[in-house]
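Here the complex is missing one protein chain, while the rest keep their positions.
Chain IDs A, B, C and D follow the sequence of writing; residue 1 opens each chain.
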Amino acid sequence: MASDGPTAGERFLRGLIPENPVYRQLLGMCPTLAVTGGMKTAMTMAGAVAFVLICANVLTSLIRNLLKPHLRILVFTLTIAAFVTIADRVLAYAMYDMSQELGPYIPLIIVNCVIICRCEVCASKQSVVVAASDAAGQSIGFAMALASIAAVREILGSGTFFGLRVMPEAWPNWGIMVMPPGAFLTLGLLLGLANWIGAVREKRSGAV
Amino acid sequence: MEHLSELILVAVGAAVINNFVLHYFVGICPFIGVSRRVDMAFGMGCAVTFVITIAALLSWVFTFYILRPGAPLAVMVLGAGADLSILSYIVYIFVIASSVQLVEMYVRKFFPPLYKSFGVFLPLITTNCAILFACLEIMKYVAVGKGAEPWGLDTSLVLAIFGGIGFTIAIVIMAGIREELDHCDVPKSLRGAGITLIVAGILSLAFMGFGGVDRSLKDILHPPAPVAAAVDDDNGEIPTTMPAASPDSKPADLTLNTDRRAAR
Amino acid sequence: MIASSDIPGKGSFPRGVHPPEGKLLSENVAVEIPPTPAKVAIPLLQHTGSPAESLVKIRQEVVLGEAIGKPTGFISAGIHATVTGKVAKQGVCTLPNGRHVAMIPITAQGDQFEGQQLWDDCFGGDWPVEGLDQYTREQISRCVSDAGIVGLGGAAFPTHVKFARNDAKPIDTILINGCECEPYLTADYRLMVQAPEPIVTGSLLAAQAAGAKNVIIAIEDNKPQAIEIMARAAGSTGIKVAQLKTKYPMGGEKQTIVAALGRTVPTGALPLDVGVVVINVGTAAAIARAVVRGKPLTHRIVTVSGAGVAHPKNLLVPIGISYGELVDYCGGLRAGAARVVAGGPMMGFTLGNLDTPVTKGTSGLTVLTAADVAHAEETNCVRCGRCVDVCPLNLVPAKLAVAARHEDWDLARRYHLMACMECGCCAYSCPASLPLVQLMRVAKAKMPRS
Amino acid sequence: MTEATDNNQQTDTPPRAPAGAGPVIHVAPSPHSFSKSLTTRWMMADVLLAAAPLVAWAIFQFGAEALLQLVVCVGGCVVAEAVFTAMRGRCPLGAMKDLSAPVTGVILAMSLPCTAPWYVGFIGACAAIGIGKVVFGGLGQNIFNPAMVGRAFVMICFAWALAAGGYVQLDEETAAAAADPESGMAMTAKEPLDVISQATPMDVLKTRIKDRKEAAPTTSPARDDESPVALSRLFLGNVNGSIGEVSTLACLIGGLYLCWRRTAAWQIPAGVLLASVITAGLAHLGGGGAGLSMADFVGYHMFGGALMFGAFFIATDPVSSPITPKGRWIFGIGLGLFIMLFRTMSVFPEGVMFAVLMMNAVVPLINRWTIGTPVGGPVPERK
Partner (left out) sequence: MIIILAAATMLVLATFMACVLGWANVAFHVDVDPRIEACIDALPGANCGGCGYVGCGEYAEAVVVDGVAVDLCPVGGDACAEALAGILGVEIEQTWPFRPVIHCGATRENRLGRTEYRGEQTCTAANMVAGVQGCTYGCLGFGDCAAVCKFDAIHVIDGLACVDYDKCVGCGACEKICPRHIISMTPFKVSQMLAVTCANNDFGKDVKAVCNVGCIGCKACGRACRIFTFQEGDSIPSLDYEHYDPEEMDGLQVALQKCPQKRLLMVGNPSEKDLAATADEEVPEIVKPDFKTTVDKTQWHG
């Protein structure tokens, strides 16, 4: 399994849709729900996750032969924690308002299952290049998922997209969408939609 | 008395009003994963509460004595206050991971039946955001700057325990509903996580009813001075999370009367 | 006169339903005795327990009352020829309750006991109420056993078993069950009205056999005439007549015990466990006949009623006569007949084949029309809780139905599936027309034992 | 399997035919007798019937706007039901037949103010049927009361349309009058004014409590003692509010009809009323009485707002309430407590909707904890 696994390119593509971390693997739900009130926060979060994920994957892959099995997870988390601290500080320096808005969700990247899962499943067994491309694929997949949810929530909830007004003036904002219930409902329904599309495609490919 | 009512406020706030799961979205993974059966959910809730308490205890100790600006350690070693808070994330996760592992091994060795019923959830908890979130919340109030009183150990523990209880309440309610849903004709694509999230959405809607209860509670516990209260009122829970009201579009504020009065 | 006030029970039990009674059709029709059928088919298993063993060979001549099957084991009962005639080749039949059993057909030959003569032999004449001490406990019990008497109310539990001596659980009360709560059925009512004396004698004998001090005859208050007649017949014998509320399933023995005595029989236990023996009025009469006259159980009163039959009647017929002959005697089925039910409409079993023989436990034949059984289309359960409001056992049928449909045995166990007695109250009152009783029956069959 | 069964029935040989062209008999499990008094559809129709006084009063009180709201909600629910059921690949007509969609529509309409724009009703209806009912599998399987899910959805979405502001037409004069703490209590004097322009009773109470808290306790005690809105007006319904909730009288007529028909379980409204009376009494004793007399304060809570409507029409939805009588008591009492908690302490003037959703969520747990013991005790363990 370790040697004859998918190539780097395949792993990259897989992360986008077939193994999308949010819709397919149900990982990283906390940020998915918490920061998708608007596109800006969502994309910032996606960026931070991508940074941490890629760095952690690469580092894990580099040290994969040194790891004892029962200490593996501990080491992963510590590695991730270090990178998250970096990301947090950088963000606080560069985009202070955004960092305030994201609040505790940036440090919570440490326990984002996407990262630990990729470290465990992929990076600890694969070469650096494969691990990096896998991380990139997963990051983009994660970003896409966040973007889809944030788009729905921001457009319906605030009538804007990246802060720009896209709905007509008369559009009554759906206040619920930017609040916790809206996050749950949107993700729940989008998840159903994703499953449904997946099922339909599978049926179609089965029929052919 | 003052302190006690402070604790009550923290407790109520953490348990229901700003429920960890339904308001802050932390601990979603176990909330979805382990809410199939009521007894399992209850076990998970207990395990989380237990671990969260231990983690809060340790993280308070570390934050208070080592990490916060002006902590005794730095003063002792360097002779001056130093900010070690950059270490905080690493320390917290380290503390959580090791204490979970320790607890797991201990329970497994000495209470096998207990381990069988709830120990299996323990490894899952390491990556439970709720624990880290509680630590971060505590850090926020312990590592305050000059002028404010840092939280004591008791407040931190109350936050942790009641946060855990809030999590337990949410996950047990969810498990009750999901047991029922097992026998319902839920659309295939929504089964599992989808319907759970939708139910969580409605639950979170219901929990919004608690909005403002903490403030009223505060008023009851220590009645405000007549003048100060009017000003205080406008920083309510709900209005801040609502889209800001702009004067020409429709006002989107629930406490309309208050606002109008304020505007006047 | 009516002594319902001095019974320990409240005269009713919680919950239950009030289905339309339909008893008017046959309640005032005196018992008729149809001519002896040309052939009877006597199943070897007409009771709860193990089947009887055949004592006769093909072409053997038998006379009325001759034993043709001997009990095998303690919970079993003997079988007797119900006509005089010749045994034909043994075959099998499927009883309405689904038991597939061997039966002995007898072709009637020679002189038969018929008409008034039969009635007098069964129920007429004098019945002693004094001096019954001459029969010992064992004698009565043996007589009952030899006569093949089983509960005539429907469950057909061998009666002598109830009299078995058990010093750990002494019997203090004999409850004579004349409730007859099933709609349409009037067999017990006619017996009480027309032949109260053997019932009284039989009750006293039963008390003697069980060593019980109290005898209570329980009758629902929709049968005032029967209450009066029974009270008069009981006279100074010390038998009390209890007037109970008209309600289904008052005739279920556990409900009768609650209503009349205020005692609750534990789930899975028998009335014996609370010191009570419940005996149907018909059984009591049969006991009297067996002990006083030495005659086995060969005939019983059967109600043929319902809107689907031309002339509803109460008939005294030999056991083993086919249901078809009963229907034919009552003028045949009307055009609208849709379901032929052995027993009453609440707990009776449908017949697919009218050639099935009448057994000891057959209390009636109800022919329901398409309009009677018309049932609204099944809809989703809206958890209205009506089934909970009527369940005499305090169960939650709606949840049990969900558990049954999804085969969730944990849920079924949590909601006490096995306590259900299938009385049908829930299905009767379900607005969603769910087949609750059937679901529960299936679930009970499928539920793994552990 | 179904195919096979169908075939079975077609080709079955008829049983022993009785004399002549006899009837065809069939076999079936017991019981063979059914209570014909009630079907699921009749239960739904009962609710519609019971809602008739409310609807009549609403139209009398609020006029065409109420009618419009009703049409939008009922129409929205029916359309949503048809569309969503069709999306699930079920026959939409089959789902229509049970009348549950119109019931949801009526309840939803009754719980909205007449001033809410049409799309509020429509979106509420879609949310009610969509995320309140169809995702759970349709009638009988929803966990939450669909109408309340719909209302909560629009309440949080368009708070301005449903909260205090939704009821009050914001013309200058009324707004000023309502907002003025000095004249707020003089609302009763403005009776000739269109009811729609009044603040809702619960809002008045909330404001009043707040005012008392803020103002020095030396405010003129004379004015404080009178009820903010006369109880008789509250009872009759000559006040502003959601179109169905205003008239306690109509709610009582409809609700008692439902209880009499046993379409609604009487334990639930009884529990709600009991709990809220006691809680209101205690709140009054605890000093939260806003200066009213005990009777006025309790009566105000009883007759004002959606309490009666909620107790009789919303909470009694059988699907989302417990099934056992004991469970219903717990449900009703819990609901009453939550209503009073939300009314007195949260930022919302009214708590029925949140309380109902809250209690709906714990119904599975209540059911689980109130399983009765069978008569005769639990089933003994088999050996």
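Simple rule for what comes next: contacts are C-beta pairs under 8 Å (C-beta built on N, C-alpha and C of every residue); 3 or more make two chains touch, one makes a residue touch a chain.
Just so it is clear, the model here is predicted, and its values are computed rather than measured.
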*asked:* Using the touch definition from the header, name the shown chains in contact with the chain that isn't displayed.
replied: B, C, D
*asked:* For a quick check of understanding: of C:Pro43, C:Gly65 or C:Pro96, which residue touches the chain that isn't displayed?
replied: C:Pro96
*asked:* In the whole complex, not just what's shown, which of B:Val91, B:Cys135 or B:Leu203 touches the removed chain?
replied: B:Val91
*asked:* For review purposes, identify every residue of subunit D that touches the missing chain, sorted by number.
replied: 1-2, 4-5, 7-9, 11-13, 15, 24-29
*Can you name the residues of subunit C that touch the chain not displayed here?*
89-92, 94-98, 100, 349-353, 435, 438-439, 441-442, 445-446
*asked:* By the contact criterion defined above, which parts of subunit B meet the unshown chain? Give residue numbers in ascending order.
replied: 66, 73-74, 77-78, 82-84, 86-87, 90-91, 94, 98, 101-102, 105-106, 108-110
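One rule holds for everything that comes next: only the chains that are shown with their structure count from here on.
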*Check B-C against C-D and say which one is joined by more contacting C-beta pairs.*
C-D
*Could you grab the centroid distance between subunit C and subunit D? Build each centroid from C-alpha atoms only and quote it in angstrom.*
49
*Whole-Å separation of chain centres (CA-atom averages), subunit A against subunit B*: 23
_Nearest whole angstrom, what separates the Cα centre of subunit B from the Cα centre of subunit D?_
32
*Could you check subunit A for residues that touch two or more other chains and list them?*
172-173, 175-176, 179, 181-182, 185, 189, 192
_Could you pull out the residues of subunit B that touch at least 2 other chains?_
187, 190, 195, 198, 201-202, 205, 208, 242, 250, 252
*Quick one: in the complex, what on subunit C touches subunit D?*
14, 17, 19-20, 183, 254, 258, 264-269, 308, 324, 327-328, 332-341, 345-355, 366, 368, 372-376, 379-386, 388-389, 392-396, 398-399, 413-419, 422, 424, 427-429, 431-433, 435, 437-438, 441, 449-450
_subunit A residues within the subunit D interface of the complex_ = 172-177, 179, 181-182, 185, 189, 192
*Which positions of subunit D touch subunit C when the two form their complex?*
15-16, 18-20, 22-36, 38-43, 98, 138-141, 262-263, 265, 318-319, 321, 323-325, 328, 367-368, 371-380, 382
